[in-house]
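All protein chains but one are shown at their positions in the complex.
And now, chain A:
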Amino acid sequence: MSLDLVTTDAFASQETARQDSPLAIRGLTVSYGQKPAVFSVDMTVEAGKMTAIIGPNGAGKSTMLKAALGIIKPLAGTTTVFGKPVAQQRQKIAYVPQRASVDWDFPTRVIDVVLMGLYPKLGLLGRVRAAHREKAEDCLARVGMQDFATRQIGQLSGGQQQRVFLARALAQDAELYLLDEPFAGVDAATEKAIIAVLKSLRDAGKTVVAVHHDLSTVAEYFDNVFLINTRRIAEGSVVNTFVSRHLQDAYGGRLAGAQMDALALS
């Protein structure tokens, strides 16, 4: 009887956590054809923290994020953002897609890309005014790209392109920032610049979730981790969750013992 009470309480507190969570996913399943890429995944992101989504290649990290945002249609599952369906909370979400998803020969300049982050505010016909342009330039300055504003985007290096994507997300003034592999194929200077911006967002009370592939920087960059390999493996603080037992579960034989040692995990 007392046992029942405990579980109900635990369930109730979990429910409250979901209600408040900037991003709560329940029972999410996505499949390409008959093979699930993400199977029945639950995730509850902690507010005001930086969370890394990690897992081996093809584990469904990006797929989960895209399905939560409605970019891919899931087979099953619900996503809530601050307790409401994602479709009602678009103005609170800023998404930074993978760099590879875009045609870089597109006729658009750096500043135009950042202005896209203001499209929801501008509506269909709202004119781009000086204030909007200043806002976009501020966002570029925050990622150290202010001097590139009038370059065609194809002329930038990979890292610079990534920072422009981040500036576009900043222009949205969102509460929840979702980034898909922000550090993939970028130079060290960019990685530093991006992580500094993300930390400043967190310090301002925003929530950051990033798909991440470099295990060696997880502890340094993030507060929380979410481990996935098609199914959810574990989620929680880096200290408690980013441990060899869970990594073994997520990566299996793909992570050699030597690498585990290098990460200095308990």
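We adopt the following convention: a contact is a pair of C-beta atoms (placed from the backbone, for glycine too) under 8 Å apart; a residue touches a chain by one contact, two chains touch by 3 or more; residues count from 1.
Just so it is clear, contacts and distances are computed from a predicted model.
The listed choices are "ATP phosphoribosyltransferase", "Aminomethyl-transferring glycine dehydrogenase subunit GcvPB", "Cell envelope biogenesis protein OmpA" or "Manganese/zinc/iron transport system permease protein"; the UniProt protein name belonging to the chain that is not shown reads "Manganese/zinc/iron transport system permease protein". The chain not shown here is touched by just one of A:Tyr95, A:Phe183, A:Phe222 or A:Tyr251, and that residue is A:Tyr95. Screening A:Ala87, A:Ala131 or A:Ala204 for touch with the missing chain picks out A:Ala87.
Which of A:Gly58, A:Pro120 or A:Gly252 touches the hidden chain is settled by the complete complex: it is A:Pro120. Checked against the full complex, the candidates A:Pro22, A:Pro56 or A:Gly144 give a single residue touching the omitted chain, namely A:Gly144. Summarising the interface, chain A meets the missing chain with residues 66, 69-71, 87, 90-91, 93-95, 97, 101-103, 106-109, 112-113, 116, 119-120, 122, 124-125, 144, 147-148, 152, 157, 160, 168, 172, 178, 189, 192.
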